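For this view, one protein chain was removed and the others were kept in their places.
For chain A:
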Amino acid sequence: MLEIKNLVVQIEDNRILNGLNLTVNDGEVAAIMGPNGSGKSTLSYVIAGKEDYEVLDGEILLDGQNVLEMAADERAAAGIFLAFQYPLEIPGVGTMTFLKACLNAQRKARGEAELSTPDFIRAVNGAADKLEINKEMLKRALNVGFSGGEKKRMEILQMALLQPKFCVLDETDSGLDIDALRIVSEGVNALRDKNRSFLVITHYQRLLNHIVPDTVHVMSKGQIVKTGGKELALELEASGYAEYRTNEAA
């Protein structure tokens, strides 16, 4: 599914990723854990196509195609989805208008017909019910006035609607209470599929109790330094990141 080879990335002359290698197979849920400043969020942005970063070397292959040549919208249409750590508020853009525009833009890019309004509303309502999203929220401007938990649920709603094949969850558990964590995790688990892979970025093992990973990678100083099964997350929870802590921001 996704193969990252020797990825070297900097921002404003500050090297963040230092020859990172990572493979996520079809249907796999891979977790990335690591201390603050190890480059986890940078990795998520670079995969999704944020332009602030300078890629000095390496490749990111999605089903063999190097996505580094593609703009963020093209990557989305190719099946990459980033659930943001801090979803942005966009005043004036209605949530339903936004959802429909995204869905149809991706369908158009893939040469598919636009979804009819009744089909679209049915799809949104179905996904919203599963995520216990109040329909009133859908009438408001995107993420404006939403609580932290509501914003994260909205991210998963978008994921459910857009049906991407590679999902990056950037600290989706941050800012969630226990109930919201359960709802969001159930939303993610419902999307697990042999043709869909996940990269779950988190500091804490607790998210991985709900979204049980197939593999766990430890990231430090912009590289994957250790890889193991789900038990590795438990080890980290017990021992902490001292072994991996960088000299960078704590």
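In this text, contacts are C-beta pairs under 8 Å (C-beta built on N, C-alpha and C of every residue); 3 or more make two chains touch, one makes a residue touch a chain; residues count from 1.
The criterion applied here is as follows: contacts and distances are computed from a predicted model.
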- Query: Missing chain's UniProt protein name, "Fe-S cluster assembly protein SufD", "Acyl-CoA/acyl-ACP dehydrogenase", "Oligopeptide ABC transporter permease OppB" or "Sarcosine oxidase subunit alpha"?
  - Reply: "Fe-S cluster assembly protein SufD"
- Hidden-chain contact residue, picked from the options A:V55, A:L68 or A:A105: A:A105
- Task: Taking the full complex into account, find the residue in A:I4, A:A77 or A:A127 that is in contact with the omitted chain.
- Result: A:A77
- Message: Which parts of chain A face the unshown chain closely enough to count as touching?
- Response: 48-52, 71-73, 75-77, 81-82, 84, 87-88, 90-93, 97-98, 101-103, 105-106, 109, 141, 158, 162
